[in-house]
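Every protein chain but one is kept in place in this view of the complex.
Letters A and B mark the chains as written, and numbering starts fresh at 1 in each.
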């Protein structure tokens, strides 16, 4: 186990499983005792800086709530007004800006993806440049490659819903961290139609984490919508290390059979960035041609009473049918809630050394 | 008396008078003891979400201050960046967004009126759709039909200023809730010129509440600037139930004679929305023709030492003469301050069950 105070969280793959286990355990405890005395002042009167290069709903709301609940204050900073150097604009160097912020704040969250980067990986590079110049932890609030906080929330939700078959029907979710319930369970991450042209961060993070936690992972997508090869390689190794299968397929029907978790989501193609620009219109037009790629109630019937998961917002009717998204096996609101608890645990650990 | 925890406040008319009385009583107590120990942690470390589809000065400032003073944190959320479904744009469904927010926050304020709706009543419908999907209370921060928090602040200010004749001259305001001072007092709500093209929410809420609290209500406006017929009907019933007069007139001189409270304000005409759009330019041009509609010092002389009230911002010189707005009988700053205290009471009651 490493020291977590000051540790950046850019991708869960860079953390040991032991350290992640500690985060999950704390997150479940915090969920059980949301306003417990022992958590209320972990970050008493400290600042958490949030850089939203891209806007967000859940990420903003959950990080700002997490900060309050730990006694901190989240500063909502709009980089566009800050004359900071970014992928797309000149301005104050990251070296200068980051070193000043390190004097004021105890943690810095950064969101940079989609149309705010000019090529896949640029957001990741920028986040790492901030990390280079700060002693405080840098936490990805979603970037072009990874979305560690979403990954943590996903795993928490799946543990809760798969803990004991059928429990979800009664609303009685698992109340403590025990990841054994995930071992050998089948996860299907399947591309779907959708007009949102999203980055791969959430699905890539989910694949990596699922592999590490012993799930059988299938990734399905049309040709041209491949994951980052490095992520594929790491996910395969993660699965193999746990003795699980890892499959990549271009068949929209594949993976549903016997699946326990179905993660149906749109993401951009490998050709999305051209000449330093996200070709959003072209991407949306192209995606809409794959009419057979959607998560239907009929397909869900072939699963093993599988749950539907999604990081939201959902493009209903395209990514998934309403009957599935609003159905009894949809864990989306619990996963969304887990953003809060997971992030509280991450902030407590990295910004205050609560687990050291 | 009903349970107030989780109760939405979209219009005061939907609350029992007993419940409103309890809010007024608490609001006056909170005003007397602004940082009293017993109020400081009513919403300790909780989130209040503020959705400002339309910007605001007093509403933002007073709700954010109210949140702090109760131990909560107000999140200033800009729906335009949130890809939410609104009257004017597609995006994430309210069903999805609201159910997630319900996991993070303990109350949600929504402001939607004027140019952010496409027809009168659309803001009201949208607020009620949020209310449908949340367990936490929805509080209108002003919408096209009603403005309950302004109404509460108005009544508080009028109670203070009318409590004992002449007391306002010494700055010694009433210090506890006693609405008997309003019974039989004459309220004139009069349309006025002005270039702001405001929604009817404030004046409609004031008319409804004044009737319930036993005031004699006169509404004066040029032809074409009628109130919502449902509001007229309810106000008439409110007045009749208290044995008071209710008058609607198109005479700009009417209602001043013997008035105790004069509320002079511009509002949009019944033709303001055309083809799904607020015709602001046309409205302003039309309003400026009614040069005889303004609250002058000369007219105020005909009142019974009447006070001038307005929810602000004031279009000075159009809605009212400076001599009146800045005169000794202007209660505008006390009413504005009451926004804070009234909202603290409402939030404490609906978000924490402080009065249950």
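We adopt the following convention: a contact is a pair of C-beta atoms (placed from the backbone, for glycine too) under 8 Å apart; a residue touches a chain by one contact, two chains touch by 3 or more.
Bear in mind that the values here come from a model prediction, so they are computed numbers and not experimental data.
Chemist: Who touches the missing chain here, A:27, A:84 or A:127?
Modeler: Only one listed residue reaches the unshown chain, and that is A:84.
Chemist: For the full complex, which residue in B:197, B:262 or B:314 touches the chain that was left out?
Modeler: B:314
Chemist: Of the listed residues B:16, B:32, B:61 or B:270, which contacts the missing chain in the full complex?
Modeler: Touches the omitted chain: B:61.
Chemist: Using the touch rule from the top, list residues of subunit B that touch the missing partner.
Modeler: Residues of subunit B in contact with the hidden chain: 35, 40, 55, 57-58, 60-62, 64-65, 68-69, 71, 73, 76, 312-314, 316, 326, 332-333, 336-337, 340.
Chemist: For subunit A, which residues touch the unseen chain?
Modeler: 44-47, 49, 72-73, 75-77, 81-84, 91-93, 95-97, 99-101, 103-105
Basically, only the chains that are shown with their structure count from here on.
Chemist: Could you give the separation in Å between the centres of subunit A and subunit B, each centre being the mean of its C-alpha atoms?
Modeler: 42
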